[in-house]
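Single-structure report; data block below.
Removed from the display is one protein chain of the complex; every other protein chain stays in position.
All chains are identified by letter, namely A, B and C, in their written order; residue positions are counted from 1 within each chain.
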Amino acid sequence: MDKTLVGLVINRFLLVLLVSLLLVVAISELGFRLQVLSGDTDRLPQDVVLVIPEGTAERVAQGEEVPAIPEEMTFVVGDVLVVRNEDSVGHELGPVLVAPGGTASLPMEQAEHFALACSFQPSRYLGLEVREASTLSVRILAIVYAVPPTLVMFFIYSLAIWPLRRDDQAPPANPAQA
Amino acid sequence: MAHTTDVRDTYAHKLGNNRWGLWLFIISDAAVFIGLFITRFILLPGQRPELDQTIGLIVTVMLLASSFFMYRAEVHMRHGNLKAFQRSILTTLILGVIFLLGVVAVEWQIAHFGPADGQEGAIFYVMTGFHAFHVLTGVVLLYWVYNNSKRGVYTKEQHWGVEAAAVYWHFIDVVWIFFYPALYLIGTVA
Amino acid sequence: MTFLSTGFVRGLIAQALGTLAGFAFVTGIRALSGLEPFDPVEPALVSGFAVGALAFLFGVGVFDDWLKWTRGISTSDHQEHDPEKPWWYRYLSVDFDHKVIGLQYGAAAMLTMGIGGSLALLFRTELATANVDFLEHFIFGQIFGEDHTGASLFNTFISLHGMIMIVTMLLGVGALSNYLVPLMIGANDMAFPRLNAFAFWVNIPGAIVLLASMFAGGFDTGWTGYPPNSTGYSAMGVSLFMLAVYIVGFSSIFGSLNVIVTIFRMRVPGMKLFEMPIFVWAAMATAFIQLIATQFIGLSFLMVILQRLFGMNFFDSTAGGSPVLFQHLFWFYSHPAVYVFILPGLGLISELLPVFVRKPLFGYKWVALSSLGIALVGYFVWAHHMFTAGMASYLRVPFMYSTLLVAIPTGVKFFSWVGTMWRGKMRFDTPMLFVLGSVVVFLLGGVTGPPNATVASNLHLHDTYWVVGHFHNTMFGGFMFPWFAAIYYYFPKFTGRQMNEFWGKLHFWLMVPAFLVMSTYQMLTGLLGMRRRIAGYDAALGIEGYQVIVTWAGFLIFFAVIIFAINFVVSARRGEVAEGNIWKSRSPIWQLPNPIPLHNYERPFRVVGEPYDYGDPNGHPYVDLDPSDDAPDEPTTPSDSEEQQAPGGADPAPAPTGD
Partner (left out) sequence: MRSLVNLIKRYGEYVFVAIFVVLSTYALGAFLTAGAANGTILPLQASREAVEIDELFNVQFWLIAFFFSLIVVFMLWSVIFHRRRGEDDDAPGEDFEGNSTLEIVWTIIPLGIVLALAVYGGSVLSNIERRATDALEVNVIGQRWAWRFEYPESGAVSSDLVLPVDRQVLLRMRSDDVIHSFWVPEFRVKQDLLPATFGDEDNTRELRITPTIKGDYKVRCAELCGELHYAMLADVMVVEPEEFETWAAAQAAECDLEAADCGARWVEQYGCTACHSFDGTQVVGPTWLGLAGSQVLLDDGSSVLADEIYLETSIINPNDQIHEGFQPNVMPVNFEEQLTEEQIAEIVAFIQTLGE
């Protein structure tokens, strides 16, 4: 095949790739922001702070609920649960002990649904739900899926708008005509 | 008929058609192997079937070597060296048969699992089976070419059959270059 | 008897014998190796049918030439018709002429359409009432075996209806591209005539196996055959069904390969890509899909068969397999395949509109490239059939986006058609009526696509009659109506006569309104809660009346096609003789006499104008069929390097050159 034609095709391809990439990234980020606003787990991992307020131990002892502490918490993988104990007694949450006034952290490493024994809930259990986040990798994957069709379409129509060659728009694919 | 002047009726043009056809066929066929390859990584992510490494290595070397001889055969044919061509193509053929036997008669027999044993079994047998079937057709094709060459069908200038067999054989070889690591090297033993 | 000596009959006999032999062979081996020979009977049955299909091909004779080549015997590319034999003899035997093969495809398509349509009427009758009653009738037990209940028979019928109709469309597409492409690009045949014959004949044993599945227990899986329903829970019919699809797949693969090579290599010297008739672009785009995607349905179905026969576990999720994997592999073919069904049809619309509007095709280049756009973008959208299967939630969004993207090239086509019709001088012969009907019906199918594609609304629509309505719209608009338009339009080219206009118009005015009623009520019931693939439905949904309407409309469509069939036969015998270019088309096909002579063009024609320049005041034609008098550039000698190796142009025997 003729060299210059290949060159032209490659140039066009790269250019269109760039354009489609930009477009798709822009759309994807827009969509992603909209989802974040809806308060989902479609977010980046972060530190989640759980404060154990003063007087929790007494309330628990009386079997009352502690309004500041949820019974169920939802995390995404990579989140770190930071427990800050403002109560006057020490509390425990699963494997960690938090001294009065102290903090402890618990990283969420894999997606699962579990309950940790804890001393600051009337039910004595804190339900934790860890999910896969729609993190960077998922978003990149999404971009990977969305770019090729965009690319193909832009490439094809670019041929109609800006023919590769001005004189004869079509490559003479039939060698017999060369 | 009045189309003696039509370039489309010349041998050269038909040869070109044949090449297009062959390559399109290979593109299409490659799609199956790509499908199998993807299947393998979806069903056994991070793992691989437990296989005999020695046999795997031996058959792989055999197949790679056969590709080399196939290449030689084609070169000999282009130089019109018929005897050398026949020697090379026979070597290719024999190496191909050894590969087939190595996979089907040895590896399949000594594997720790049958086709019905989990994903390892399913994947191993379907991938090697599909590939072995292609090798088998390749061997038949080689034998056919060899036979034709004895009948003097091919000349230095015109030997489309040889070219086709060679391209097909190299294709099978390339597939194995992907399948071998996928089956024998990547991942931990399941 | 001449009939008994046709390749077709020989093939059938060979298939019967081959099937028995294959069955006996496997059973024998099982008996010898100490296994229960008939339990399970499935492996022997499947092998039997596989061997039978191969035997058919040997029997019919598609391998004859290739076998000769292996023995160093050369063969001729052109068969002359033996005048001793009746005219239909070549149509029932292996023939390499692309026109014959095109018609063979076409006839096979009509046959399968009849079978698939009749099945539709059977299960539609069942659906006219809410309970399962009609198919419980004892006659069906008598035909299909007593252990079929009405419900499972229903499931078998809809599944087969779906697959047979899809085969119909594949055959129809084969008919169109085989018949038209070489004529349009000025070739005398396809690039590989023998492969072409193979690609056609392989459909016949495939179709037979497909029908046989009905009598081997049927299958309650739908045409999609999702495991584990198809692997562990369905009767053996499913194996035969999948085997059949596998066999038919060879037709798509080799047929499309041939089309691509023909388009790129066999164009008349001097014809540039953007000078081809528009249908050729559509055929090219179609072939690009078929060539690659077909392998994936083959692979997925093969894996189901392997799992059934050898217990290889690909899809059983309770033991580590993945049923969703099947869906990915399956839809990676089956979505692009829907564009296979329509692209040639849309190509025909673009081809015929200018003729009847007497105006250039609006935006030729855009229409041409849109075919490619639909085909290629279509490769990236498959997962929209799986929105409810449980993919990563966020990943559904890119598939929604890419699916919607297909609306753009399709829209370009629609807008261009409108541009073509605008300010023309429209004529309303039967082919044109069908073209106009196609546009409306396909538009309806198209615009009902985006609600499916948008994930949230798909969650309501998935697997309901809305989807059924959507795809009947697209397939009737994109295939059935253009198909009929093509038959009415090209009829003189293979019979030398014209089809009767009155009956043609009656066909149209019966079929299109009936169809619109059918699909509208399908979509409506779907929105209201009617699921797909159910033998009986909840009368409380209040849709019984609608169902009756759909059923009646189905029957009307059937009768309309019967009218067509009668018209076809009568016109072929006694129709008005069609002299020359009856539609005043610019296409090279219409510069040839009716019917087309055996070796299409006496000499390569020369492209001297544009294909759709109907308004051209200078009256430049598109092609000059007899370019000898002013021949400044006769076909040049080959300049390609690869071609210089070959000395001269003599055809050396016995190197295989044809295929």
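The working rule: a residue touches a chain if its C-beta (ideal position, glycine included) is under 8 Å from a C-beta of that chain, and two chains touch if they have at least 3 such contacts.
Bear in mind that the values here come from a model prediction, so they are computed numbers and not experimental data.
Visitor: For the full complex, can you list every visible chain touched by the one that's not shown?
Guide: Spelled out, the missing chain touches these shown chains: A, C.
Visitor: Quick one: which of C:524, C:556 or C:570 touches the chain that's been left out?
Guide: In the complete complex, the chain left out is touched by residue C:524.
Visitor: Write down which of C:2, C:118 or C:388 is the residue touching the left-out chain.
Guide: Only one listed residue reaches the unshown chain, and that is C:388.
Visitor: Where the complex has a chain not shown, which of C:64, C:463, C:602 or C:626 is the residue touching it?
Guide: Here the residue in touch with the unshown chain is C:463.
Visitor: Of C:303, C:372, C:421 or C:499, which residue touches the hidden chain?
Guide: Reading the full complex, the residue touching the unseen chain is C:421.
Visitor: Of the residues C:194, C:396 or C:493, which one touches the chain left out of the display?
Guide: Reading the full complex, the residue touching the unseen chain is C:396.
Visitor: Thinking of the whole complex, not just what is shown, which of C:47, C:93, C:221 or C:371 touches the missing chain?
Guide: That would be C:221, which touches the missing chain.
Visitor: Tell me, which residues in subunit A touch the chain that this view leaves out?
Guide: Touching the missing chain: residues 27, 30-31, 34-35, 38-42, 70-72, 74, 111-112, 157, 160-161.
Visitor: If the missing chain were put back, which residues of subunit C would it touch?
Guide: Touch set of subunit C with respect to the missing chain: 132, 147, 149, 151-152, 155, 220-222, 226, 228-229, 232-234, 316-318, 323-324, 357-366, 388-390, 393, 396-397, 400-401, 404-405, 407-408, 411-412, 414-419, 421-428, 436, 439-440, 443-444, 447-448, 450-451, 454-457, 459-460, 462-464, 524, 527-529, 531-538, 584, 610, 612-617.
Note that only the chains that are shown with their structure count from here on.
Visitor: Quick check: more C-beta contact pairs at B-C or at A-C?
Guide: B-C
Visitor: Round to the nearest whole Å and give the separation of the Cα centres of subunit B and subunit C.
Guide: Taking the mean C-alpha position of each chain, the two centres sit 32 Å apart.
Visitor: Could you list the positions in subunit C whose residues touch two or more of the other chains?
Guide: Residues 264-265, 269, 635-636, 638, 640, 643 of subunit C each touch two or more of the other chains.
Visitor: Mind pulling the residue numbers of subunit B that touch at least two other chains?
Guide: In subunit B, the residues touching two or more other chains are 7-8, 13, 16.
Visitor: So in the complex, which bits of subunit C are touching subunit A?
Guide: 264-265, 267, 269-275, 365-366, 369-370, 372-373, 376-377, 379-381, 392-395, 397-399, 401-402, 405, 408-409, 635-636, 638-640, 643
Visitor: List the residues on subunit C that touch subunit B in their complex, please.
Guide: Going by the criterion above, the answer is residues 70, 72, 187-188, 191-192, 195, 253, 257-258, 260-261, 264-266, 269, 291-296, 298-299, 303, 306-307, 310-314, 319-322, 325, 329, 599, 602-604, 634-638, 640, 642-652, 654-659.
Visitor: Along subunit B, where are the residues that touch subunit C in the complex?
Guide: Contacts found on subunit B: 1-3, 5-21, 24-25, 27-29, 31-32, 35-36, 39, 42-43, 115-116, 118-119, 121-122, 125-126, 144, 147-148, 151, 153-155, 157-161.
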